[in-house]
Structure formats: C-alpha cells, structure tokens
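Here the complex is missing one protein chain, while the rest keep their positions.
Going by the order they are written in, the chains are A and B; count residues from 1 in each one.
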Amino acid sequence: MLDSFKKSGNLHFPEQQVETIIFRNNCFEVQTKSERFSAKKVVLACGLGISKLALQVGLEVPLRPQRGQILVTERTRPMLVQPFVTIRQTGEGSFMIGASHEEVGLDSGTTTQEMRRLAQHAVNVFPQLSSLQLVRCWGALRILTPDTKPVYAESASCPGAFVVTSHSGITLAPLHAGIIPRWIVEGKTPVGFEQFHSRRFDA
Amino acid sequence: MKEIYDLLIIGAGPAGLAAAIEAAKHKISVLVLDEQSEAGGQIYRSIRTTQSLRPETYALLGPDYQHGENLEKTFREAGIEFLAGASVWQVEPDRALHFLRNGKSQKVSYRRLLAATGALERPVAIPGWTLPGVMGAAAADVLLKSSGAVPSGKVVLAGSGPLLWLAASRLVSAEVKILAVLETTKYAYYLQALPYLPQALRAAEYLLKGLRLKRQIRRAGIPVFSGIRQLRAEGAQKLEAVHFDHRGQSKNFEAETLLIHEGIVPNTQLTRQLGCEHRWYERQRYWHPLLDEWGNSSVDGVAVAGDGGIVAGALIAEASGHLSALEAAFQLGAIQKIIEIRPPKLTVKLSGIIKRCVLFWNSYFRQIRKSSFHLRRTL
Partner (left out) sequence: MLKRLRNSKGKNITIWFEEKPISAQEGESVASALLCAGVEDLRTAPLSGASRAPYCWMGVCFECLLEIDGQPNRQSCLIPVQEGMRIRRPALNFGESA
C-alpha cells in the first residue's frame, strides 16, 4: 500500500509531528517542529491526535482511547474457515483471539489478567484450542467517538479541513478508498453523510 | 522460591553470573532464571557438562571457552538460588514476573530486575534458508558446546564477522569437511575501516587473533571467496547445493550444511516487552536498549547487562554484570556510596578488579558515545 502510494508520486514525510494549523487566505499552513507545509485542503486522520488539531480548524471531535488485547497462537493447519467476531484463524495458520475492552488511558500494554480471560473465553467456545500454544499477545488502543460510530466532517469555518476517523479502518477500507476521497476532492457531501458529522456530539 | 526478591537476574551467561556473584556478597536476596538447562549462557554453553563428559571437545574449544569454568564454579559454590529451564514470558508494571517451567507458569515479584538475556545470531534470510542443513555459524559453535556434535557431511560457510572465522577454525580442528568460506564483505568496507586502524591497534590482540584464524583456514587448503553476492541455498527436502556469484561469475558447491553468519545482535524481546526505550545503532545495524553508565534502562528498576545492551563479548559482559550488581546493591541501600571514576583522574581506592571494570566500562561508553570502532583491550 505504501509502495503504491509513493509510486503514484505522492510524498510521505515521517517523524513530522504537526503542531499548528492556520487557515489563512483560503489556504492551510501546517507547521511541524522543523518544517512548514501549505495546502488547499487538509485531512486529519491521525486518530487520538485529532481532537487537539481539529479545534484549530473549527471542529470539535471528542475521542477517547480504549484498549483491546489479543492473543495469537502457534500455527496449525487450516481448521476454521469462518471467522468469528472474537476468534479467527489467519491465512498463516495462527488463531487470533480478541474480545477485550478496557478504559486505561494511553496504556497499550498487555496484562496477564486479560490474557487469562481471553484464553478462557477461547477455550469455552472451542475446547480443542486448549492444546494450542500461545505465541504472543498484543495490546493496542482503539479510537472511540462517544457513540463509537465514525466521524466524517468538513469544517464550516475553515472549508477544506476534513476529519476522517473510525475504529474500524480495516473493515471500512472500501468506503475510505471509494466515497470519502471523492467527497474530499469534489466537495459534495454524499447522501446521508451529514449523520457522521461531529456536530452530533454537541450538547 | 520466595514471593519477592531484591534482585531478579534473567540470564545465566557471563553477565548474569558475574552480577549474581557480586550481588550475593552484599546481603540482598537474589534469584537467577535461565531458560537453558544449565548455567553458562551461549558463550559458555554447557561448560560443566562439556568439561566432565566431553574432555576432548573441552580441550578443542580452547582457553576462551575454558575461562567460563571458573565463573560457573564460583556461581555454583556461592549457593545462589538458580532456576534452570525457566522461560520468562511476561513482566507486569507492578514488578511481577511470570515464567514457564516444566509446563507450568509461575509468578515471582522483584524490587530490581537485571535483564542479562544476551544476544542472538542475526537471522539471515537468503533464498532457501529454511531448508534442513542451513544453520547459523555461531549456532554450529553452540551445538558443539551443548552436545559435542558437528556437521557430518560437506560444509560451506558464508557471511562476515569474527564469529564466522572462529566457527570455521573450530570446525577445521574438529576435522569437518569444509569446502569453502564465502565472505560477503565488500572490498570497499576494508578501505572504509582503514581510518580506525590506529585505534584498533591498541587492542591488537583481537586483530592478531583474527589474522591467525584466517591463516589457519588458508593453511587447511580451504578456498576463500571474497565479496560474494546472490547467496542462495537449494535443495528439495534438504540442502543440496549452495549457489553464489563471485566477480561476476556464478558458482556453486554441493554441500549438506551451510553455516551463515552476519553478526550478533542484542536480544531485545524482554526490554521491548518492558517498554524500555531503544536506539538504532547504525554502525552495527541493530536496536539496543538505551542505558546509562550503570546499565539502568529508561524503566525504573530495570537494568541491562552484557550483550543485551551492546554486543561487546563475554569479558565485557562479565564486567558489566559486576557493575550492574553494584548499582543494584546501591539502589537497594545495601551499599552507601559508589564513587565514580572518570579516567584519567584515578582518585579512590577500590579493589583492583572493580577499578579496572569501571575504567573499562567508562571508557567503553565514551567510545560508544563517539560512535567509534569498539574493539577494546581485554582485562
């Protein structure tokens, strides 16, 4: 994905944390620690970093982190073709077990308590899994809006500034690769998209 | 086993053993865990078993290996609590450590943790590297130590670095059939290293050892191909032939064993799991945990000693283990004061070995900060 991005002539500047965005003369000036960029349009897709930057372009997007932990087993021959919500077998043969939601701020670590719970859950559903060895476990932070639905919003006070966020970036990839870019480039809000604006959270 | 220890040492190689020996002198409770079945780490792997059951192999392995005997013996006789066959798999922020032993997971708590988990051979993923018969060169060395076994068929060695030559030398002494040594080092690198030669000459014994190893290989009539490219292993169910390009020509050797080596890198699994900060060391192309002069990591209560911090070999690992134990004893309040020595101002009276360790370690870290060629004089 990154290769095709670059091959299309696009530019990627890593390690450039954005500090400020100023909307001036219908143009956005984006300032990082060492560089300044300017653009006609800006898309904020930086997950938990969105809230702070969105305020600078006239959008209020409340977000909170929620930790999920997953367990990964050793590889075994393909057995489970149908993915379940909390248990699936990958193409390489590992089972992945994930069914946890913790409010722990920005801590993306793993805990034996949750690992035990996930392992017990997996064995309750498929007792045969108890003979598989666990190889690794991961923790990561979901990006949650107050109603857990995505936010797709364009700023009214700074037209050309967009926010795109959801906690299901992989599941929603077809949408994010299809309708959303057209919305951003052409500027016409697709039918029904109003529901995803962040103003729905205003008191 | 107690519920909580003052100092928990993971790894019973030279760093862990030296740390345990020193820590035991300071009346702090110590537990050592290692996933191997006996102490020694990799450099002194199975030293006790090799010495008692395979004396001819012990003799072949030479003084560098035999140095570990004294260390292991001192450790054993100090009566320090040691759990072999223990695999650490999780460390929690509340200083609880979980390990797997004999199929059961157990938990133990600590006040200070010393990760002396060492290094591993850099995996070299050439085409065909998963074929039976393809192994690391240092791996073959470890096999000789742990089980007294050597490849039975024809062997090709490939890669770069001192361990490649050491492995070759040991296999020659063991009368293994070596067909060739394929060096991946480009000629240009020798030229690039020239500016460091004056400095390297200050630890000339390392250079001489390298030259001696190379001469031994040449004398055994083993062809050496330098600057090879496109190394690949081929075979149906196991290794059958090693292919490579040399000076624009395709060549191959039929062999049953290929030993590859491209250096040693720190094993950072534990320090990553603990959340320690790491840095990329461009010159040696590896990640390592960020440490201060006493081996403290960026996580409170967690220190690193030995090759798991920076790869510098067994003798420096011993010194760093020794220093980490002093630091642990100090942090735990068992020692009142540690006086640092900054060369060349030698001021304080410490016993001879500690003075040399600190000198060594301080100047070693100065070298790392200047990012220079890190061959140092042995103790």
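Worth pointing out:
Throughout what follows, contacts are C-beta pairs under 8 Å (C-beta built on N, C-alpha and C of every residue); 3 or more make two chains touch, one makes a residue touch a chain.
Not measured: the values here are computed from a predicted model.
For the options B:132, B:195 or B:223, the residue in contact with the chain missing from this view is B:132. Interface note: of B:63, B:79, B:103 or B:198, the residue touching the hidden chain in the full complex is B:103.
When the full complex is taken into account, the listed residue touching the unshown chain is B:120, out of B:7, B:120, B:228 or B:326. Only one of the listed residues, A:19, A:35, A:60 or A:74, touches the absent chain: A:74.
Where chain A meets the omitted chain, the residues involved are 74-79, 92-93, 127-129, 131, 133. For chain B, the residues touching the chain absent from view are 35-37, 42, 45-46, 49-50, 52-57, 60, 85, 103, 120-121, 123, 129-136, 139-140, 142-144, 146-153, 174, 237-238, 256-257, 267.
Basically, only the chains that are shown with their structure count from here on.
One finds 40 Å separating the Cα centroids of chain A and chain B.
Across the complex, chain B meets chain A through its residues 90, 92-93, 96, 98, 275.
Taken in their complex, chain A has these residues touching chain B: 109-112, 115.
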